[in-house]
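Here the complex is missing a single protein chain, while all its other protein chains stay put.
All chains are identified by letter, namely A, B and C, in their written order; residue positions are counted from 1 within each chain.
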């Protein structure tokens, strides 16, 4: 039997078979952004009864996975997450997987997915994970840090717009409207009208701005300098380990954030 | 504060930012193969003390994840796995993610990774999952079923060659040789010599062929017709549900397998 | 001075500079079609007073250039031209420029352009070439000969539809209508109505089918067997040279053409 097998085996021409692989490399010296998005997360969040419009536990789980991704892939210098999406920025000079697009995207998505499943119990101790969570991903290159910051600002603006809409929508639903009534009500409303609606429905002045920053501005995950005291507490072993991955909910549209953290992009603004 | 934010937001030009996305679509009417490979699985298998040269529990876990992938993505018509790699074949006409390469690869890798983590306890009830398992992936298109079968044959040949080598290597190590001694011993040996070595070391005639088929031929996962009796036992509800995903360890190099399962590729040979 | 130059020269890192080149290879074992189109040929045909709706000299010039392209690039097995466009089909196994897309497209376009300029005087002996003719091009792969024939049929259908329209349009203009009147007149007319219009305006029954085949069916250029007699006349030197490039105006939508010329694609239908 095996003799037959080995006879067949010799007919295979691996070089020919391998020639069909088309390796797509990302342009050198450009910022690589890997953006991942939850697949069927509407269903996933229903099944697991996520709170609407924002579930803090689910967002903290996403952030915790992002921290792990940064700790594993040292070339990632910044990441930004909102809802079920996360964007990871690799430094311009990165040679991760020789900049092969498929490998970078798939490895990041895969690690994120594994972490999400492993850490589930930590964030949802009372809930069983009923379906496997999964994500798709893509890579985009940006030739300059200016355009990279435009990309990140775009994501944060989206976070704000979506959150404002969703906050109104769910407050209307909780006030007794049906989902389609709520949708119709909000059609065409401007930011200012939504503000006033929230104030009216909640009875709280400037209600929107009382919401947690994480809901309104999303989450930024990056390597940051530890306070000296914190280092001191860790004793001798901490020498040289003065950076750690932090989660923040800062405004990344304003230049001031980047000026205060020049080491993230390694460039001046 | 928000007014300021909204002022900034209006400066963002999403169309410009989005124009940097380069969508790579896979050629229509060709077979798409997604191959995934474990990242750092040498380390992963050490940490979790996998048996050498093959750990049946780990292979069964891989196969179980593949079954889930086929159940979720109906366009996958066949898959083949060996060691820490798995290849998934999408039918030629598939419009999954409009054939966007990044999305298909990342979604398959992501679901596989989540399943691997979720099912770990089922296959390793005594072992804690210490590190997140993760995989990278890539897509390759093949224009005809002949070349697709050449690809699959190549993977099965590789399975055989690696398994024969590894079986010898670990038997030498268990017999007292160091790893580098075993390596040197095997350098340049032909298939026939490896066969004789195994017979000699094990004291069992034709020892290699006594090994489980899963080790020697890898695992094929595909939709197969259920036996009539099996369907009957399930009662009325099973009407029309006559296919299910099966795991087999067949020889896929020989045409006879494909002739016996013409519905897999939907083509004649 | 040179010393300075050589000092500067040593700072250049060619490998880094070369790493930005992204080589795009066309999928192996697929039919490659290079289609070229005239750039600004509306202007070009006005300046050189081409006859409307078809200028036989200009079409014959295009065909003559295509013949030269087939004689230079032996991997081209068929080509089809209409108006200022030409499609060249390379055989599936072609390794021309290692299937690098840019190189194949640019070399074919470049040779065609040079030939067009060199042969101009032969086809337009009374007209000076006032502007440089130029073309753009692109490569498309087709995985099977069935889809390749669909592509060619699509081009021939386009030829027919455009020619029928243009013949009506220019006959209306010659009958005294303005160009915009002619355009409005034809808006929404079906094939049958155009037929009747041509019969009425020309006073000739079934006028359209009296037009030269080259106008109605475009031009096919391919290697064809020479008649035995023709070879005999050329004497001993012609032994083995029994193929030559021919220009024909056949119906390539019907399978009968391909059945009669099985050696073009080297496949059965």
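Criterion: contacts are C-beta pairs under 8 Å (C-beta built on N, C-alpha and C of every residue); 3 or more make two chains touch, one makes a residue touch a chain.
Treat the numbers as computed from the prediction; the structure is a model and nothing was measured.
Colleague: Pick out which of C:24, C:98 or C:162 touches the chain that's been left out of the picture.
Modeller: C:24
Colleague: Going by the contact rule already stated, which one of C:53, C:81 or C:133 would touch the omitted chain in the full complex?
Modeller: C:133
Colleague: Which of C:29, C:106, C:183 or C:202 touches the chain that is not shown?
Modeller: Of all options in C:29, C:106, C:183 or C:202, contact with the hidden chain holds for C:106.
Colleague: Which residues does subunit A use to touch the chain missing from this display?
Modeller: Those residues of subunit A that touch the unshown chain are 27, 29-30, 141, 143-144, 147.
Colleague: If the missing chain were put back, which residues of subunit C would it touch?
Modeller: Within subunit C, the residues that touch the unshown chain are 1-2, 5-6, 8-9, 11-14, 16-17, 20-22, 24, 36, 39, 68, 97, 100-103, 105-107, 109-118, 129, 132-142, 147, 150-151, 153-154, 157, 160-161, 191, 195, 208-209, 251, 253-254.
Colleague: On subunit B, what residues meet the omitted chain?
Modeller: The list for subunit B reads 16, 19-20, 22, 25, 27-28.
Note that only the chains that are shown with their structure count from here on.
Colleague: Same residues or different residues: which describes how subunit A and subunit C meet, taking over half shared numbers as same?
Modeller: same
Colleague: Please indicate which chain is farthest from subunit A, where distance is taken between mean Cα coordinates of the chains.
Modeller: C
Colleague: Rounded to a whole Å, what is the gap between the Cα centroids of subunit B and subunit C?
Modeller: About 46 Å, centre to centre.
Colleague: Give, as an integer number of Å, the spacing between the C-alpha centres of subunit C and subunit A.
Modeller: The answer is 50 Å.
Colleague: Among the residues of subunit B, which ones contact at least 2 other chains?
Modeller: 141, 147
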